[in-house]
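Complex shown without one protein chain; remaining protein chains in place.
And then chain A:
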Amino acid sequence: MSSLLTRGLPSAGLYAGPMAWLVSTQANYALAAWSCSYQFPVIPLLAAVLAAVSLAGGVSSWRAYRQPLPADTTTVPAPDGSQVATLDGPEGGRPHRMIAAIGVLVALLFAVVIAVHGVAGLVFTGCER
């Protein structure tokens, strides 16, 4: 577990971002009426938490991107003159590095989407029809 935290998980952003967004979409939709009744800004607060969850996944993917698993160098077929060197670290890392890069970017994108959900909660009270 501790190595997961320090070395990161390539696909973490890929899981965390969309999951946080899924919770944001469903919970916000359900909380719209509640927000109106109690006049409490639950939606921006929830969005802040969920955006943080998404970004945490992105950080884990970033760590994995920077420190590819040692096993990658042995499990991936040998170098071959591939032109996709931008994702190949000098120590190897294919194909997990690509997943890690996608994890970082997906986490960022979904954090933005969740943040925009939160902004809607600052504009509307939930009572408008």
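To be clear about the criterion, a contact is a pair of C-beta atoms (placed from the backbone, for glycine too) under 8 Å apart; a residue touches a chain by one contact, two chains touch by 3 or more; residues count from 1.
To be clear about the criterion, contacts and distances are computed from a predicted model.
Matching "TRAP transporter small permease protein", "Mycofactocin maturase MftC", "EF-P lysine aminoacylase GenX" or "Cytochrome c oxidase subunit 1" against the UniProt entry of the left-out chain gives the name "Cytochrome c oxidase subunit 1".
Taking the complete complex into account, A:Ile99 is the one of A:Ala12, A:Leu50, A:Ala64 or A:Ile99 that touches the chain left out. The set of chain A residues touching the chain not shown comprises 14, 17-18, 21-22, 24-25, 28-29, 32-33, 35-36, 43, 75-77, 80-84, 87, 94-99, 101-102, 105-106, 109-110, 112-113, 116-117, 119-121, 123-129.
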